[in-house]
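This part shows chain A:
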Amino acid sequence: MQEKVEAQNILSMNSVEVLYDNVILAIKGVSVQVPKGEMIALLGSNGAGKSTTLKAISGLLKAERGRISRGEITFQGVDITEALAQERVEMGICHVIEGRRVFEHLTPDENLTAAAPRGMSRSTLNAEKDKIYGYFPRLAERKSSQAGYLSGGEQQMLAIGRALVTQPKLLMLDEPSLGLAPFLVEEIFGILQKINKDEGLSVLLVEQNALAALEIVSQGYLIENGRVVMHGTAEALKSNSDIQEFYLGGGETDFHNVKHYSRRKRWLS
Partner candidate 1 sequence: MFYRLSGVHHANYVSDSRIFKVPADRNLTAFIFLIGLAAPFIIPSLYLNSYMLPWLIWTAAALGLNLVTGWAGQLHLGYAAVMAVGAYSSIHAARFGVPWEFALIIGGLTSSVIGSLFAFAALRVKGLYLALTTLAMQFVMDWVLTHSPAISGGSHASLQSPTLALLGQEITTDTGFYYVAFGWCVLVTIFMLNLKRTGLGRALVAVREKDFAAAILGVNSFYYKILAFATSSFIAGVSGALLVATFFFLAAPEQFSVAVSIQVLAMVIVGGLGSIIGSYFGVALILLVPGIVNGLVVTLSDGLGMQIDVETLAHIPNAVYGALIVIILLIEPLGLGKLYGNIRDYLMVWPFDQFKK
Partner candidate 2 sequence: MDWVFLSELAINGALTGLLYSLFAIGLVLIYKASSVPNLAQGGLTMVGAYVVLALARDVGLPLWLAIPLAAVVMFGLGFGIERVALRRLAGRPVVMILMLTLGLDIFLRGTTLAIWGGTSRSMELGVSYDPLFFDDIFISRIHLVGAGVALALFVAFMLFFRTRTGIKLRAIADDYMASWSVGISVERGVGLSWALASVVAVAAGVIWGEIQGVDQALSLLLLKGLTVAVLGGLDSILGAVIAGIILGVVENVVSDFLDPLVGGGSRELIVAAVLILTVMIRPHGLFGRHDIERV
């Protein structure tokens, strides 16, 4: 039974704790499972620990003086808790970090080249690039201009495209919709969905824009104060009254309601 679950989940994170600077406990026992070929969302407000969760999976914690102090992470059944960031990329985990951080002084084409894994042949790289330009035709148009001068949406597309060059099996995105116009968010999410369908790529999406995220994912985790407080299918989450109230902007509007606070409180304990 256990093995069967392992085989289905491409990534499994078991009660992971992360310490920054050996003092600050950023996440306190988060468990997240990503089934193979599915899209999963991590929802939650600012500072809840979503980005830290992604960094724990991609190994970028080290760059910020953080470390996993408890728990384990397995990817395709292999324990990667101690692996280096670049080893994880080689295994097929790629993290599109927050804030559209493209290589500004390189052209979009060079951005893609820079992400090419070691030993990838020129023809494979070109095929990869063509595929990415196929997904994001806007990038193809501007592939020789300086990436720093692309628009926000184009930079986000480039960041995703750059991650795809590494030929990931699990793509993690940190707030891809941040600061983008709704129609662009829709476009990018649409493309993500297409890639997910076409290539069977598993996706772990961190979002504050819960409404948009729940439209495309199959399951969601709600994180608050460094803990998973709710987990369910997208449908279940969408219809949950708490989620509606706090994250989807629906529900009660009476701010004097004491219940509001106490209900939120229940998750924190």
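The candidate set was assembled so that all candidates are chains of the complex that A comes from, given by their letters.
In this text, a residue touches a chain if its C-beta (ideal position, glycine included) is under 8 Å from a C-beta of that chain, and two chains touch if they have at least 3 such contacts; residues count from 1.
A quick note: this is a predicted structure, and the numbers were derived from the prediction, not measured.
Asks: Just to confirm the interface: in this complex, chain A touches which of 1 or 2?
Replies: 2
Asks: Show me the residue ranges of chain A that touch candidate 2 in the complex, using the header's touch definition.
Replies: Against candidate 2, chain A makes touches at 58-60, 63, 85-86, 88-90, 94-97, 101-106, 110-111, 113-117, 146, 148-149, 152, 162-163, 165-166.
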